[in-house]
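This structure is in structure tokens; I'll ask about it shortly.
Only a single protein chain was left out; the remaining protein chains are all shown in position.
Take a look at chain A:
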Amino acid sequence: MATKHSRQSKEQIIANLSKITKLPKEEVNHLMERFNDLCRKEEGKLNRVEFRDELNRFFNITDDILMDRVFRAFDKKSCGTLRQEDYVIGIAKFLNGTLDDHIQLCFDVYDLNNDGYIVREEMFQLLKSCLVKAPTEEDPDELVKELVEIVMKKLDCDHDGRVSLADFKSAVAEDKLMLEALGKCLPDEKSKLTFHEMIRMFGGGRYTSTGSVSMSDQTRGGNRRNRLA
């Protein structure tokens, strides 16, 4: 009886999530299974390190601050770990989110103190590591500050010295490239395709503890397919 109930509820959850994410049920199921597999430390809860690993490996997002921020953006309940639905909804946004979804996500990521505005200090934090080769005769901090001013000029549409979500939206509408203006926090097309394909192809039955090995095979296969295409 209990198992029947849990299966039922699982099906409900899948249906529910499928509705929210607009992903086919099967893929939702696969995502959920993947979540379960990722949770090594504590069942049903994906901690920061494990999630960062995932971001790093499949979505090519490497910056520490940003990975942290993406984690927080996924973590709707702010409980420090990701629940299954957080994970599924978040990843689904990665995969098939609309531009607005992405704008919201990026804004959440960049708004370090979650006050609804991105201010200069936050930009500085985000951009300070992005000058790979700082010319020696100039103060690297100065250069970053100048860069912040440049970004501010582009993003701050209402000229109030801070970037609201509306500002951000209109800036992105003007130039789509500004979406990730403060750091890469979305997967690129290629990794999106690869991951999505992996999720689509992956049958639940074959999912075992050695899954990660076969998964990386899948990834490689997906990559190859991409390259051929």
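Simple rule for what comes next: a contact is a pair of C-beta atoms (placed from the backbone, for glycine too) under 8 Å apart; a residue touches a chain by one contact, two chains touch by 3 or more; residues count from 1.
Please note the rule applied: contacts and distances are computed from a predicted model.
> Quick one: find the hidden chain's UniProt protein name among "RAB37", "Armadillo repeat-containing protein 4", "Exosome complex component RRP45" or "U6 snRNA-associated Sm-like protein LSm6".
Hidden chain, UniProt protein name: "Armadillo repeat-containing protein 4".
> Among A:83, A:184 or A:200, which residue is in contact with the omitted chain in the full complex?
Of all options in A:83, A:184 or A:200, contact with the hidden chain holds for A:184.
> Based on the whole complex, identify which of A:15, A:49 or A:131 touches the chain you can't see.
A:131
> Footprint of the hidden chain on chain A, which residues?
Looking at chain A, the ones touching the missing chain are residues 127, 129-137, 143, 146-147, 150-151, 153-154, 175, 177-178, 180-184, 188-189, 229.
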